[in-house]
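Left out: one protein chain. Kept in place: all the others.
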C-alpha cells in the first residue's frame, strides 16, 4: 500500500480525532482492499445503530493512541 | 466538519464524562453524517439493552482518554 | 444532568469497583434518560448471559480508569 | 454488598489472573444479584464458544488492571 | 487449578504472543473446566470468521499486558 501514515502528531485534538477515523477505516481497507465493495456495504451499515456504535468504538481505541502520542495536546 | 473539539481538559470529572459522550457520538456522526438518519435510529436502539450497553462501552473507552488527559482530576 | 460525579478517588478498591458500576450505568442513562424504559429492559437483559457479560465488560473498562486514578490503592 | 475486595495486590501472576476472574464475575453479580439465576444461565453459556470468548475478554481487561497494580510481578 | 503461570517475562516477543494465547485460553478454561466440552466446541468456532476475530481480540488484549511486562522487549 502506498504511503498514507507518516506521523501520529497532529496540531489539534480534532485533527487527532479525524486521524483516528482514518486509522479505523484503514484497518478495514487492509482486509477488504476493494473500494467498490466497501462502498457497497456502507448504506446498510450506516443505517444500523449497532454497526455505527461498533465503528465508533474502533475510533475510540485509535483516539486513545493518537491522544497519547500527542501528550493529550496539553 | 466545523470545529467542535479544541481541548480534552475539563474542570470536573463529570464534565469529562460528558465530553466522552460527545466523543462517542461524534464517532458515529463521522460515519453517518445525516442527523435525520441518526435521529431515526435512536428510538429502536435506545430501547434495546445490548445496544445501550455497547454505547456505554464506547463512552467508557473515551472516558479513559479524557481522564488521563486531566490527570484524573487529582 | 445534575451533579453526580465529583471525584474518581475512593477509599477502597471495592468502592472503586462500585464507582465503575455507577459509571457504566450512567453511560446508559445519558443515552436513554427515561428510567422507566431502563427498568423495563432490565428483566430480559439480566437473565441473558451474553448481556450480563457485556455489562461486566463495561465495568471492567471503567475499573481500569478508577484503579489508575487511585494508584491501585497501593 | 459485603466486603469482597480489599486489595489488588497478589503474590503471583496466577493469583492475579484468578483475581481477574473474580472481578469479571462480580461485574455480573452486581447486575444480576440472584445467584440462582446466574447458576441457571451457566450451562447454556458455558457450552457456547462465543459466550466463553466474551467472558475471557472481560477477564483479559481485568488482568491488565491487576497486572499493572502489581507492577507485572517483576 | 494447578500452577500454570509463574511469570509474565518471556525471552522474545513471539514467546510473549504465545503466552497471550495461553492466557486467552485459560480465561475460557476457568469458565468451562471440562476439556471435552471445549474440544467439542472447537470445530464450529474455528470455522466461523467472527468467532476467530473475537478470539484474536482477546489475544490482543493479553498481548498488551505481556508486552508492557517485558518493556516491549526493547
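As written, the chain order gives the labels A, B, C, D and E, with residue 1 at the start of each chain.
The rule is short, and it goes like this: contacts are C-beta pairs under 8 Å (C-beta built on N, C-alpha and C of every residue); 3 or more make two chains touch, one makes a residue touch a chain.
Predicted model, so just to flag it, every value in this text is computed and none were measured.
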For the chain not depicted, the shown chains it touches: A, E
Chain A, residues in touch with the chain not shown (by the definition above): 1, 3-9, 23-28, 30-32, 37-38, 41-42, 44-45, 50-51, 54-55, 57-58, 61-62, 64-65, 68-69
Positions on chain E contacted by the hidden chain, ascending: 12-14, 17-18, 21, 46-50, 52-57, 59-61, 63-64, 67-68, 72-74
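Definition applied: only the chains that are shown with their structure count from here on.
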Contact-graph separation of chain B and chain D, given in steps at minimum: 2
Path length in the contact graph (chain A to chain D, fewest steps): 3
Whole-Å gap separating chain A and chain E, where each centre is the average of the chain's CA atoms: 27
Whole-Å gap between the CA centroids of chain A and chain B: 15
Overlap residues in chain C, where contacts from two or more other chains coincide: 50, 54-55, 57, 61, 64, 68
Pairs of chains in contact (touch as defined earlier), listed by label: A-B, B-C, C-D, D-E
